[in-house]
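Could you have a look at this structure, given as structure tokens, before my questions?
Only one protein chain is missing from this complex, and each of the others stays in its spot.
Per-chain residue numbering starts at 1, and chain names A, B and C are given in the order in which the chains are listed.
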Amino acid sequence: MTRGATKYLPLLPVYLIYLVLFLVAEGMPGMWQLMAMLVFYCAVGQAFNIFLGMTGYVNFGYVAFLALGTYGMALSIYHFHQLPLGVGIVLLGLLLAVVMAVLLALMVGAVALRLGGAYFAIATIGVNEGFRYLIEGTKIWGGSEGIIFSKQLLDTFGREVANKLSTFWADVSVLIIAALAALITLHFIRGKTGYALMALREDEEAAKVMGINVTKYKLIAFVTSAALAGLIGAMAWGLKLTYVFPPEAFDISYTVEGIIIVMLGGAGTLLGPVVGGLLYGLAKYWLTVILPGFQLLIFAPIIIVVVVAFPEGIVGMLRQRLKGTPFEPFVL
Amino acid sequence: MRSKISAVVLGLLLVAALSWSAEAGAPAKVVIGHPVCLSGKFAKEGSQASWGIKACIKWINEVHGGVKIAGKRVPLEYKFYDSESKKEVVTSLIERLVRIDKVHGIIAPYSSGLTITGAPVAERYRAIYMSHGGASNRIFQQGYRYAVQILSPATLYQAGTLDMLHKVDPGARRIALAFEDGEFARMVMRGAEEHAKGLGYKIVFKRTYPKKVTDLTPLLSDLRAAKPDIILGGGHFQDGQLFARQMADLDINVKALSLIVAVTLPAFYDALGAKAEGLIGPAQWEFGVKYNPAEAKKLGLEWFGPTNEEFVKLAMEFSGGKRPDYHAAEAGAAPLVFVKAVEEAGSLDPDKIREAFGKLHLMTFFGEFKIDPDTGLQVGHSMVVVQWQGGKKVIVWPPAAATGKLYYPMPTFAEKAKGKKAIPK
Amino acid sequence: MTWEQLGGNLIQGLILGGVYGMATMGLSLIFGVLRVVNVGHGAFVMVGAFVAFWLFTALGLTPIAAIPAALVVGMALGFLFFYSVMRRLVGAPELTSLLATFAMGIILEEVVKLIFGTEFRGYNWDVGKMDLSVTVLPLAKLYAFIGSVAIAALLYFWFNRTRAGTAVRSVVEDSEGARVCGVNVGWVYALSFALGIGLTVTSGVLLTMFIPVGINPYMGGVYTLKAFVIAVLGGLASPYGAFFAGVIFGLIENGSYSLFALVPGLEPFAMTRFLSFAILLLILLIRPTGLLGTK
Partner (left out) sequence: MALLKLDRVTKRFGGLVAVNEVSLEIEQGELIGIVGPNGSGKTTLYNLISGIYHPDEGRVFFEGRDITDLPPYERAHLGIARTFQISRPFGSATVRENVAVGALFGTLHGQIGVEEAMEVADRYIELVGLTPERDKPAGALTPVEKKLMEIARALAMRPKLLLMDEAMAGMHPKDIDKLVAFLRKVRDEEGIAIVAMVEHIMRAVVGMAERVMVMHQGRKMVDAPTAEALGDQRVVDIYLGRPLEEV
């Protein structure tokens, strides 16, 4: 096998998981939405991992990027549905989602990425909350009432297609975004960016004197992560749910879920967020059925145990175990 | 040998006969699915809803004798999962209910947001989708074909209050609106503003406050300066409690104070005590409301379902003795009207059921039911207005449902602190 | 807007700000000593609110009696969490400590939910009112303010006049230096964490004296966010900075309401929230260690 091909081996288990999820969802009646939920968590974990996992910085306002993506899709369909764009309106929504997420990331990055860890975490919470209150206070984008665009979607595409877009293509798109995120993650880890991010995560000052433009690489990771989040928001929250309300879109608990997924699976690894997303989503789904109301009480101590005893996460531990075995090249 | 063959033939015939009857005849049962919020932020409303639904399903099966379809009576079943009040979970559960459990109709989860969340999935699988806690009018402006609203839409929340106050004291003209900044309360405020203007009221103050607010002092100071006669406001429970409490702290006195949601809950009086005396609030339903078969007859409407007393008794069998509130009632009405629509349609085909829904006009313990045939928006049901009088909630409007008279104007907070009760003479 | 309204709002803001400031001192103390941001801060405020609520409704004790009780409960919780979890996380990356403190908050919320349920509760401690002509001030609010100032003053005394306080101060300034000078840094960590939590729980009592309704297991989130803004305003690592920043924050929150109300088309209340986060970002942009920070 050539060196080039070996490089892509770690993608195999990730894509295998996604393929199995897709096949189960397609083949078993009633499983589609559950799979969509799992893929959503995997995708969020992957997007988040690119910044949080690889740099070690905690972006507590991460959900703001998902929210902006949702608004991108909502604004596109709500305002431009009369343009003769056809499916192009969805593409326009995606474009808007990415552009808005990236712009916010650049603005926040310019201010906040110069700050140390704790200050950065607080600043990003501030961005998330501040943005939400800006929307509500100035009444832009529907203010606190948000945007509902089911009607515009129905008017543009007709009932059949609109339903298919919301309940099938939106989920498939999240799957594709997740696959894309995996590819980008691999490219980062194996490339120069990955070395820079590893160095700055371990010791930022040492990284600087080693010639690494830490601000640049942090910004690369931050913007990439934000753009992916924007795409996920546009599809998983926008096109799928066909509405956006600010308090839900900026709900900080999704940020925390993202952090938990990354930590559980293994920060900075390729496979980690996928495994973390799967486990978290499944646990949540089954606890909902078995012990409704006790999910959080069960999750919280698990979080503490994971961060205290297994900070490298499941995949991190797995990598140690598999060292020297034939499986090693597949797990990253 | 021959007996064997005949046995096989007989068996085949039997199978064919059974499968034929299953396809063309009545189904073995009718199932309603519900992604109910048993935990998370709507746990309280969701539990109430499940009690109300279970109570009415029991009534259907035991008193009504099941669902009458294709000349037979088949039992009605309730299939539910906890949606945790989370949007991700709602979509997967609705799909599961339709595809795996093969339910014939779905009751939406509580709240406008979650109701909209599930709507596209219900639409995709052509499932009747009954909103018992999604008051927002906007849900029914989206063109959903299978969505049906059971409760009064948000824009009508304060209509009854305004009609009542207009009748009692036409001289009080200055109205202040102070609502929570959110999709539901804003919709209520919009409806109230329009209705008030129609009655000739003067809006002297109109502001909102954010969700989860902890101190309303600055807003209330400005409100006091606007010198209103009547205040309409609120959003949910926590802010309503804060609203009334800080009105008392700042000693702001008006002739009438109506807060949506909060006032109707027993915990409101528990937390505020005498400060709650004389406050009014709109409710979708209230324990003791006078809707009954006689009232229906007077209006020329068909009565269907248990009476109020029967409903409360049944619901308390499932609630472990807790009193059902209006969340239980509005949800309980859903299976009743669903069964009625199925029986009228004589079929479980969703399009036929939906058509029958459009023609339905009847009264249940929850009040009138009539939807706009095109959008599914509720147009028949009206809200009741309640007032705290001597620690008891009394229904004061509309006259058809009222159990007592309005105390007006509301005593001042200073009077209440000295023990004055808002009991009409 | 009239000057009376603005004046009334500012008086209310000053009083509230004092309580806010006291409610942030614990957060700043913990950050100053352990360099850990307590993301579960609000949950501890909530515990204090329930202490006040329970003592009042079940035992008929006034909230003033709940203050020492809350301090004891808080310090006990602080030691418990320190020796079970936080001890292992001193000096760990932010990610770990943020997640751990967040999880601690969830545990508290869920346990309180099991005991008290999710209903919003309130109590009625009516001790009269003062009419200041521009506004009306219930005496309970005034007592809450006086209590906050008194606790802040006691803390100042403890820091500057006692051995233990001096040790804590030396660790805030330079933990390595303190270690060299013979300070038992491990004990200082434990004590500061417990004291920080104790102060936070106590502030929950004072907050319910100010606003005696809306007591619920999930009420703390709002206070966590406010405390972050106030703490950064005050320099994050300085408890007194936090106290004065709280007062300033209260004045800004209430004062700016009257000003935003003058602008048509804006929702003044949401804008006051926006303003507080905008201030947070601005301070971080120009002076990351806070306006009142000494370091």
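Rule of thumb we're sticking to: a residue touches a chain if its C-beta (ideal position, glycine included) is under 8 Å from a C-beta of that chain, and two chains touch if they have at least 3 such contacts.
Computed from a predicted model, the values in this text were never measured in an experiment.
Colleague: For the full complex, can you list every visible chain touched by the one that's not shown?
Modeller: Every shown chain touched by the left-out chain: A.
Colleague: Thinking of the whole complex, not just what is shown, which of A:Asn213, A:Ser253 or A:Thr325 touches the missing chain?
Modeller: Going through A:Asn213, A:Ser253 or A:Thr325 one by one, A:Asn213 is the residue touching the chain not shown.
Colleague: Of the residues listed, A:Ile184, A:Ala199, A:Ala229 or A:Leu271, which one is in contact with the missing chain?
Modeller: Of all options in A:Ile184, A:Ala199, A:Ala229 or A:Leu271, contact with the hidden chain holds for A:Ala199.
Colleague: In the complete complex, the non-displayed chain touches which residues of subunit A?
Modeller: Touch with the absent chain occurs at residues 3, 190-192, 195-196, 198-199, 202-203, 205-214.
What we mean here is this: only the chains that are shown with their structure count from here on.
Colleague: Using the average of all C-alpha atoms in each chain as its centre, how far is it in Å between subunit B and subunit C?
Modeller: Distance between chain centres, rounded to whole Å: 39 Å.
Colleague: As a quick test, compute the distance in whole Å between the mean CA positions of subunit A and subunit B.
Modeller: Here subunit A and subunit B have centroids separated by 36 Å.
Colleague: Among all residues of subunit C, which ones touch two or more of the remaining chains?
Modeller: 221, 267-270, 273
Colleague: At least two other chains touched by the same residue of subunit B: list those residues.
Modeller: Only 43, 181, 208, 210 qualify.
Colleague: How about subunit A: which of its residues touch subunit B in the complex?
Modeller: 29-30, 32-34, 36-37, 40, 133, 136, 143-146, 148, 150-151, 154-155, 159, 162-164, 166-167, 240-243, 245, 247-248, 284-285, 288-289, 292-293, 295
Colleague: Could you pull out which subunit C residues touch subunit B in their complex?
Modeller: Per the stated touch rule, the residues are 1-2, 4-5, 8-9, 12-13, 16, 118-124, 126, 129, 131, 135-136, 138, 141, 210-214, 216, 221-223, 253-254, 257-258, 261, 267-270, 272-273.
Colleague: So in the complex, which bits of subunit A are touching subunit C?
Modeller: Residues 52, 56-58, 60, 111-112, 114-119, 121-123, 125-127, 129-130, 133-134, 136-139, 143-144, 252, 256, 259-260, 263, 267, 294, 296-297, 299-301, 303-304, 307-308, 311.
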